[in-house]
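Comments concern the structure below.
With one protein chain held back, the other chains of the complex are shown just where they sit.
Right after this comes chain A.
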Amino acid sequence: MVSGLTISERQRSMAVLIVLAVIGLVMAAAGANRADPMQAHGFLVLLFSLGVLCFVLNGYFEPEPSATRLTSYYDDPSKAGIVIAMLWAVFGMFIGDWVAWLLAFPDMTFDAAWSSFGRLRPAHTTGVIFGFGGNALIATSFHVMQRTSRARLPDQFSPWFVLIGYNLFCLLAVSGYFLGITQSKEYAEPEWYADIWLVIVWVTYLVLYLRTLARRKEPHIYVANWYYLAFILVVAILHVVNNLAVPASFAGAKSYSLFSGVQDAMTQWWYGHNAVAFFLTAGFLGMMYYYLPKRAGRPIYSYRMSIIGFWGITFFYMWAGSHHLHYTALPQWVQTLGMTFSVMLLVPSWIAAANALLTLNGAWDKVRDDATLRFMMMAAIFYGLSTFEGSFMAIRSVNALSHYTDWTIGHVHAGAMGWVALITFGSIYAVVPWLWKRERMYSPVLVEAHFWLALAGTLIYVFAMWNSGIIQGLMWRTYNDSGTLTYSFLDSMVAMHPYYVARAIGGLLFLIGAIVGCYNIWMTIRRPSGASALTDDALLPANLQPAE
């Protein structure tokens, strides 16, 4: 991989890594001086940079890549990103299923702080959302952007900086939870120094994307790129605003948010909901808009629906965050706006889902025969289902029943497992043979097995949580003749137990599916390239816009 970098890029990489190693050393020293947990993170940064530095040094004296590289796309970072995404998937889903069993059997953990529920849970959410989802988005965005722009990435250093830097952020985040470092903001737990690092990485990502788009050879920007760009741009804004904080000391991990009280809650859920919108929806819609028509071999059903869907989703989503705070200290008028914009959001969301499913018209025989395409089809269905559910749950009177119950957990997992993970697995199964120039995946049977494991796992999970959530909601609002609540909270806990066991089994199936997928991808990579290798590149390399 280092052999793909020019000598000057290798030098630039080493310079960045040495600076990073020094920063790690300073953090470690500062943390050690105050016996602060930042010490451990300093060592993590130091070891991480030295590890990557060794890797670069190892390949430093290899010959420079030839100029012919400029006539083909640069896919090494995409390949690495997909492998890393699958590793995060197994880690995140394993922690998730452990937490699921822990909720059913509270003793299923170690007698240690790191293994308490409060630390495992963010390790799960960060592992799957940012580790698995984020890496898959970065890897596929590089792949899609180059092909739909017919332009090679502008250089070879930036994509690696984005990918490796992003994974350093993920490692700081997850290791921080186990060490007890957290801002206690849901999906924005990492502390100030990790947040600053992500800003640097993310701005590089945005600039890289814009540089490639600016050099595109196609006159129009394809819809997948609208979505990827919205994802990158808005996540940058969300991340910066919600993480505005004052460190208690530059030599310590702790910081205090700039917001307090109900403003803090509103900012947090403006961030939280738009993270769902622009990380877990827009980014993955970008993925869907490329891999689904490509795999189906069909044109997008409607260009006009793409436009309405995109602008509707980006406009309406921005307002919807306050529906997370119904019946709270948040002023009622803000709740009203959150609710009504969530209702209006349904139509653009369904336009996107319908556009995907209608694109399959003329290719339904492929959906039947090809599990990869079926992954994507099922993802579009779950996208439609969970966006309907989301708009429905945003209605105040529905929320009165659903809020704080497992229904919410069921809803997010219909989205996370059914939509995000299925579209990602489908896209990965499509792109792996293309990237590694193989005829097909190592085992189509295992793809089929993964599909059914994932679907069964999702359905069991979601149905268990729907049942459990609605029962909880009803138990919490049932009054008896004496004018008092019929059930104590513990009564509802006892009633949840069978559903928690079912949920953990569903999660286990999903995890096994991901492991099967890892094996299949690994074997595909290891298998020698056949003569009839697949490619998704429709145009001759000569037609490509070379690097800057």
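Throughout what follows, a residue touches a chain if its C-beta (ideal position, glycine included) is under 8 Å from a C-beta of that chain, and two chains touch if they have at least 3 such contacts; residues count from 1.
Quick note on the criterion: contacts and distances are computed from a predicted model.
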| Among "dihydrouracil dehydrogenase (NAD(+))", "Peptide/nickel transport system permease protein", "Extracellular solute-binding protein" or "Cbb3-type cytochrome c oxidase subunit", the UniProt name of the subunit that does not appear here | "Cbb3-type cytochrome c oxidase subunit"
| task | Could you tell me which of A:A30, A:L70, A:L87 or A:V343 touches the chain that is not displayed? | result | A:V343
| Chain not shown: contacting residue from A:F105, A:Y327 or A:Y404 | A:Y327
| said: Out of A:V398, A:I470 or A:L485, which residue would touch the omitted chain in the full complex? | reply: A:L485
| message | Applying the definition given at the start, please give the residues of chain A touching the unseen chain. | response | 147-148, 150, 218-220, 222-223, 290, 293-294, 298-306, 308, 312, 327, 331-333, 335-337, 339-341, 343-344, 346-348, 350-351, 354, 358, 361-362, 479-491, 494, 536-539
